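Below is the structure I would like to discuss, written out as structure tokens.
The other protein chains are all here in position, but one chain of the complex has been omitted.
For chain A:
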Amino acid sequence: MASFSPPLSSTLPTSLNRVHFSRRNWLCFLQKRNQSLFLAKSIENGAGNVNSIATEEKRESSPVAVAEKKEEGAKKAESLGLNGTVSTSVKAEVPSFKDERWVGGTWDLKQFQKGGKTDWDAVIDAEVRRRKWLQDNPEASSNNEPVVFDTSIIPWWQWIKRFHLPEAELLNGRAAMIGFFMAYFVDSLTGAGLVDQMGNFFCKTLLFVAVVGVLFVRKNEDIENIKKLIEESTFYDKQWQATWQDENSSDKN
């Protein structure tokens, strides 16, 4: 961790080199004779466009070694001074997001009319598609066409109808099933009917646990997630208190 201003030419392949170090050793001698050809090809390819170079060569060499040699070629090209600029070399091989209803950085609600009213479901679908697209293909943010869409323009009842209600139905169903069978089970064990059970404190506690369980544990992973959350919420505090733990233990000495 000594120096933090590495020269430009060496920055590019260092991480790649570290990862492929072990493979590189035994692949290296296989590829030596092809090296000069690779270098020539990659320099003419132009430095900086790292992603697509692995697909070019169809030699018997494995893709790993190809990428590696290309990296070396790219590195040499860089040190030749070809690449000191923030160029647009990351060319968009994928087209940017386009949708005729996406106008001026937001969804044009007039194009979502259905039966005289806005079809909010379609707006939600369109936004989901846009976000998915951008997640997979991030784009440059632009000042000429800033994105100003805000999800709060979609009315609250639409969100409830589409997302909350199905989930609520599911959870209520689970709670009802658990409730019915637990009531039957406890009745068969103790003879207390539903009304009597509700008067009992232990049964009320069980009911509370069942409701909380249904609400918070919706998938199998949730149990682990809750445990992690609890630990996470106090972790930072513990890190800050660490120097005081140390003091208390030295007091006892």
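The rule is short, and it goes like this: a contact is a pair of C-beta atoms (placed from the backbone, for glycine too) under 8 Å apart; a residue touches a chain by one contact, two chains touch by 3 or more; residues count from 1.
Please note the rule applied: contacts and distances are computed from a predicted model.
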The complex's invisible chain, by UniProt name, from "Regulator of G protein signaling 9 binding protein", "WD repeat-containing protein WRAP73", "Geranylgeranyl diphosphate reductase, chloroplastic" or "Proteasome assembly chaperone 3": "Geranylgeranyl diphosphate reductase, chloroplastic"
Which residue of A:100, A:221 or A:237 touches the chain not shown here: A:237
Contact residue for the chain not shown (choose from A:113, A:142, A:172 or A:200): A:142
Absent-chain interface as seen on chain A, which is shown: 1-2, 4-6, 8, 11-12, 15, 18-19, 84-86, 88, 90, 124-125, 127-136, 138-144, 146-152, 154, 156, 159, 162-163, 232-233, 236-237, 239-244, 246-248, 251
